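One protein chain is absent from this view; the other protein chains keep their places.
Right, subunit A next:
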Amino acid sequence: MGEAIVVTSGKGGVGKTTTSANLGTALALHGKKVCMVDTDIGLRNLDVVMGLENRIIYDLIDVAEGRCRLNQALVKDKRFDELYMLPAAQTKDKHDVSPEQVRDMVLELKKDYDFVIIDCPAGIEQGFRNAVAGADRAIVVTTPENAAVRDADRIIGLLEQSHIPALLVINRIRQSMVKSGEMLDIDEICQVLAIDLLGIVPDDEKVIKAANSGEPTVMDPSSRAAIAYRNIARRILGDKVPLMQLDDKAGMLQRFRKFLGIG
């Protein structure tokens, strides 16, 4: 029996889909059997980020309405043998499937897969209720902005009511802005949200490039975000990995300058 993890945030655009795609891929890199479920019906993105859009035949709504079996709707990843995706429908909307139906699908997937990663839509309505219905635990993604933290707080409150334990991922951190006090720092966010931190992901242009080319960032080890996502996957698997040092990279040259007294 595997584990179902929902990736959620409340606010849109903070990186739920990116996190889902990268986490799923990173777990597959570790040789785990992973199935990703896109519950953002009507606005599906996960397939685009994974570069699997052209392989979709059936979708989640087809399964819910009995037009196909669950296995038929799963799309196999082109890079890994044990990575699958259940795409959302693009033509329907979130009210065409019920939380019970999603829960049944997730339960069935859990029998065959080590991890079921559920990509949740933004918002707290039906789409959210669908996504969390079958989840064993949650990853709450936020960015260092007040609005995102506020929404994450709301989501954590709702998850607590559903008794789903939540872990925090802080995405798109710009260390230079944090240092100058223009961006919330990690401690501040953790203090407000008061849940355990699963990982931090630095802002990285390679993530955008990767999403556009349909190749998850984790595949490129030269990207800092990739390392961050790999760390997150290892922590989910139970490894103890220290938090990433965010200001190391710009280090060498700056340290040298500092040494000379001009930095």
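The rule is short, and it goes like this: a residue touches a chain if its C-beta (ideal position, glycine included) is under 8 Å from a C-beta of that chain, and two chains touch if they have at least 3 such contacts; residues count from 1.
Just so it is clear, contacts and distances are computed from a predicted model.
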Choices "Phosphate ABC transporter substrate-binding protein", "Phenylalanine--tRNA ligase alpha subunit", "Cytochrome c oxidase subunit 1" or "Probable septum site-determining protein MinC" - which one is the UniProt name of the chain not shown: "Probable septum site-determining protein MinC"
Selected residue (touches chain absent from view) among A:Leu27, A:Leu70 or A:Ile156: A:Ile156
Contacting the left-out chain in the complete assembly, out of A:Val192, A:Met219 or A:Leu237: A:Val192
Those residues of subunit A which, in the complete complex, touch the missing chain: 146, 150-151, 153-154, 156-158, 160, 191-192, 194
